[in-house]
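I'd like to ask some things about the structure below.
Note that this complex is displayed minus one protein chain, with the remaining chains in position.
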Amino acid sequence: MSARTVTIQYNDKVVRQFLLASVIWGAVGMLVGVIVATQLNAWRVNFDLPWLTFGRLRPLHTNAVIFAFVGNMMFAGVYYSTQRLVKARLASDFLSSLHFWGWQAIIVAAAITLPLGFSRGKEYAELIWPINIAVAGIWVVFAVNFFWTLAKRHERALYVAIWFYIATIITVAMLYIVNHLSLPTSLTHSYPVFAGVQDGLVQWWYGHNAVAFFLTTPILGIMYYFVPKAAERPVYSYRLSVIHFWSLVFVYIWAGPHHLLNTALPDWLQVLGMTFSLMLWAPSWGGMLNGLLTLRGAWHKLRTDPVLKFFAAAVTFYGMATFEGPLLSIKAVNALGHYTDWIIGHVHAGALGWNGFMAAGMIYWLLPRLWNKPLHSVSLANTHFWIGTVGILLYVAAMWVSGITQGLMLNATVEGGTVLAYPNFLDTLNAIKPMMFFRIIGGGLYLVGWLLLAYNVWKTISGAKVVDGAAEVLVDDTPSPRVGAVGTFLNPPVVFSVLGTLFACAWMFGGDVLRLLGLFGTITSVILAWLHFEAKIRGWAEWYERLLVNAAPFTVLTFLAVAAGGMIQIIPTVIAQRAQNVEDRIQVPYTPLELAGRDIYIKEGCYNCHSQMIRTLVPDVLRYGDYSRLGESIFDYPFQWGSRRIGPDLARVGGKYSDSWHYQHMLDPRSLAPGSNMPNYPWLFTQKTDLAALPAKLRVMRTLGVPYAEQTPEEIQAEALAQGERIVAGLREAGLHTAPDREIVALIAYLQKLGKSEAVPASLGRKSEGQRSQVATASAAPTP
Amino acid sequence: MKTSAPGNAEPQLGKQKPSRGSALPGRAPQPNRDSVTTIRDDGSRMFLHPADARGFWTRARRGSAALLISIYFLLPWIPVGGHPAVFLDIASRRFHLFGHTLAFQDVWLLFFVITGLGFGLFFVTALLGRVWCGWACPQTVFLDHVYRRVERWIEGDAVARRKLDAAPWDAAKVGKRVTKQVAFVLISAIITHLFLAYFVSLPELWKMVTHSPGEHWGAFLFMAVATGILYFNFAWFREQLCLVICPYGRMQSVLVDDHSLVIGYDTKRGEPRGKLGTPDAGACIDCNRCVQVCPTGIDIRQGLQIECIACAACIDACDEVMAKVNRPAGLVRYDSTAAFDGARTRWLRPRIWLYLVLLAAGATAALWALSTVRPAVIGVTRLGGMPYFVDAETVRNQFLVRLVNKRDEPVSFRVSAETPEGLPVRLAGFDELLTLAPLAEEVRPLVISVPREAYAGSFRFHVVAQPEAGGFELRRAVNFTGPEPEFLREDAR
Partner (left out) sequence: MSASKPPQEPGEDPIREHVFDGIAEYDKRLPNWWLMTLYATIVFAIVYWMWSQHFRRDTDGQRVDNVVRELRAAKLAAAGAFDDAALWAMSRTPSIIAAGEVTYRSTCASCHGANLEGGIGFNLADGQWVHGGAPVEIMRVVADGVAGTGMPAWGGSLGPRKTAEVVAFILSKHPAP
């Protein structure tokens, strides 16, 4: 055995850069959050300026907090801990720098384009396609830098934190690329390649797992490094790490459809979304338990050490959020909570409590170690903690009360369930107004806490000399045991998992015989796996130990585990015949003017407050009309089902109000809807619709398969103007004046189109089509 | 390689590596800092049998528990102002609280209850540690003072219970166990039924109990599930809930500081511990009574721990032993960490002031919010479809006015519109007084017309409702809208 000692100088410069960026962008993201919360209370705070309206700033808030604040924090934590856990300096200083500056450039580009209204119209995926390409590129830089560092490691085995980082890197790449597949119509605009239910499924596969693999797994990795370091305690259980890592990454990916419960999403996907969310409860709590019980031995130190305070509280909030999540995924609970503030509260318990507090704990722990100077003020850090917890309490309590109040009011009926108790949506909005005020107070207090941290950081690092970590490492050149391709795949755990999954697929998708075989096979492989595990537990453990010294096979297996759920859910939906995604109605394609109006709807971020999905729930049907069918959004690139109803659903708003109503309402919502908190949109009455872009948009739509006839650009624009003229003439009769090329006209054309569809011949519909109620169909019959 | 875990070298740790999770009859477990006492090495649940504690704190806690349970049981029975003291009537969307009635529109006031509870806990914990857990939490109140008491009656004291655990399944054991579990199920059912009484009137509840479940499946299922959960929790899960599920259990350690009152062990006085007669030994005689009485399986001498619910059983146990060996009481006592370290407790610290200020602000906001709650609610919305109507003579807007009477008596309202002065406005819909039955809700249209020639554009006005008897006034600001006036003139020409 040849052994020698080398000294390794860590690259802590990039850690410091990311850490400071996280502090700054955190403050920016939270500030925007407080501003949009204020706008919900006081519509005047929209200032009648396009780039300051809620619909454009809310994406800025979410993107800033997720990608700028948590992103930078994650990179700092990953780079700091990985170097030390694998005993190697980051592979390339150039790539590290490129990663940092590239990421900041992306953030700045996002902060400019989002308020200007450049948007893809999908939540947390709003950035336009050139920036998407940059994000993917920088993510690859991160991946290369990370895996290259692993390749140069002096530590054979991979610690649990590294497992979580690997899962993060490959999964985020997969999610991001698939959900951003688009066809550009111009330099700043594109249409996603999926529409309707397919787009919805892909979007929430991405959206849910952005939470899972951007906000959870990297932070769990960070927890596994920084919590035992700060507590100076051993990790509670290695075997818990193994079980909860693999169950978490495998199960998480399937749970996306729980964002679409009770919608038109096919039933089997809803069932998967709900059941996998419930199965996710124990794996998530495994992470919480491991963190908590690791801290347990150092419990008496929590009194004095702000770092441990933040970690203990963060782990607690993680536990609360991951309990609430499965609860909200139960269809009956979801019927009450979805589209209300309850969801917003749930998200913020995770974002403020888990991400924000983990970030704060990590930053307070890293500061003295990266700048070689004690923290400027421990009591200030404690104050940050007190203020932060009060802020979270106020915020979450307000959102919880608001969500339940509105949910109960929206679902309340009288006269034996035949009549809604509060038929006007505004009655329910006005009831939760006070809660919207208290969320500002809660969020504001949290922001104040963060500013205290920023001040503490500033005081600590000013005048301090930076210090880069170094370590003496014993280099052992004896080759590690290789597992190779055979060892990677042909071993009991993998074979049983693959068999079980394949049988489960046969059970889910097969015909009668195959289905029975699949069910039998699934259960048999689970029992066999369990028996084999009990008998050969040592063999399983030894194989896993061998796997841990082989980074590439480990990565491949992780990829397989995270890819399975998405593939099984998405591929059948995407390759399915369009007819099977239709049910008994099919959308009429938008006219050019309506399409232009739709792009204005997306640009102004209307989807942030309005859903276009009437759920299969009686109160929804009583309030908004017959429930939405898959076919009714089949040409919607992107889908606009929405995730929150700050205003009412718009799926069937077409024809419900006159053109003059919409005209007045967009100009001054409160004139027609007393108490509304919607912004005014005066610029829609002066800005001209971008008719010149329509030919390129229609061309892309045709490529995507929307049945538009071939038309010359002149014909398209003439058609749009002609429709505009008709609307303007109608408005003129009601005593209102505008020109046919104004944005308001296009938007009215779009809104009046919503809910217009054609009945489909039974031969095209789904199997249940024939049995569908004729009463319900007739009640929302299309009015051409 | 064996690494001794760093950072746990406090003096109060036991010297020897204790045997864990021992289930020998008659012996209490030996807790340590590295493992959870109630989880055995094979992952199974270690069932605790806390010994009986006697003394001042035990008596005081029993008294407070009896009071709390009686309040819980009696509130739905005591009528205040014609309704039960607390009656959350979801079905009719009215909430009766100590003679006051709130409507659905007032549910947001619940926010003050939740945050008040939260703030109260922050404040009380900063001052007094986990008193909530030990004294007021329903989990502790029902577990310690109901379920464990029943268990004690049926199965005997801690030693007897451990013996029974180890005994073979003979008729006596089966009899005791069945009796106990049946009693637990019954108690759980009683608690859940009383819970339901907060939401359903008592006669209604009685009807449900006496009729077949087929007539009210929803309520029956809810009761069955709730009873099942309570039974599982109190019969088996017990302190695991405090350890794993309850967030407040963890928040406590981050909420206490050096000057908060906690239950602790006086290391200075107690160490080095030793049996009676050991030379140079401290006051602790290492009798392990404090461990035996602990309902969560910790050794208080190892410092503040995640499991501790501050039930004070170890204080009583230690005081009793100290009295027997003629040493002063208070080796284990309520005190601040600072005081245990020999310093003075600072009761009023900046944090306490901060919480006081926040509490005062919250209380002010809550009072203000309550003061805005009127005995009635008004809402004004538009009659859908068209924003306005223009006919030969007038421009017209149509609204719906919703009035909710929260009083238990009929109230008559005069509804009017405060429109800009000098504008000839015609109001239709509320020519006479509108009388609302007790607790009733009425929606009726309000039509406002302005003559064409007088119409000069949109304007803002107030819909005002006043009870005939006076006392308060309800207002809502609304917009009257219409076409651009110049268009009207054109048409007229």
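For clarity, chains are labelled A and B in written order, and residue numbers in each chain start from 1.
Here, a residue touches a chain if its C-beta (ideal position, glycine included) is under 8 Å from a C-beta of that chain, and two chains touch if they have at least 3 such contacts.
Just so it is clear, the structure is predicted and the values come from calculations on it, not from any experiment.
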{"item": "Of A:Val45, A:Ala109, A:Ala173 or A:Ala282, the one touching the omitted chain in the full complex", "value": "A:Ala282"}
{"item": "Of A:Val235, A:Met436, A:Met613 or A:Ala651, the residue in touch with the unshown chain", "value": "A:Val235"}
{"item": "Touching residue (missing chain; options A:Pro374, A:Gly417, A:Gly484 or A:Gly705)", "value": "A:Gly417"}
{"item": "Residue among A:Arg16, A:Arg56 or A:Arg84 touching the omitted chain", "value": "A:Arg84"}
{"item": "Which residue of A:Val271, A:Leu514, A:Val574 or A:Ala759 touches the chain not shown here", "value": "A:Val271"}
{"item": "For chain A, residues in touch with the removed chain", "value": "81, 84-85, 87, 155, 157, 159-160, 225, 228-229, 234-241, 243, 247, 262, 267-268, 270-272, 274-276, 278-279, 281-283, 285-286, 289, 415-420, 423, 508, 519, 522, 583, 616-618, 621-622, 627, 658, 768, 771-773, 775-776"}
{"item": "Residue ranges of chain B at the interface with the undisplayed chain", "value": "1-3, 5, 17-24, 34-36, 39-45, 47, 165-166, 236-237, 240, 244, 383-386, 389, 396, 398, 428-431, 434, 442-447, 449"}
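As a working rule, only the chains that are shown with their structure count from here on.
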{"item": "Chain centre separation (chain A, chain B; CA means) in Å", "value": "32"}
{"item": "For the chain B and chain A complex, residues of the former touching the latter", "value": "3, 5-8, 10, 33-34, 36, 90, 93, 104-105, 107-108, 110-111, 114-115, 118-119, 122, 244-245, 247, 250-251, 253-254, 256-258, 303-306, 337, 351, 354, 358, 369, 379-382, 384-388, 390, 400, 402, 458, 476-479, 481-484, 487-488, 491"}
{"item": "Chain A residues touching chain B - in the complex, by the definition given at the top", "value": "231-234, 285, 289, 292-293, 295-304, 309, 312-313, 315-317, 319-320, 323, 385-386, 389-390, 393-394, 397-398, 400-402, 404-405, 408-409, 412, 421-422, 424, 426-427, 430-432, 434-435, 438, 656-658, 660-661, 664-665, 668, 670-674, 732, 734-737"}
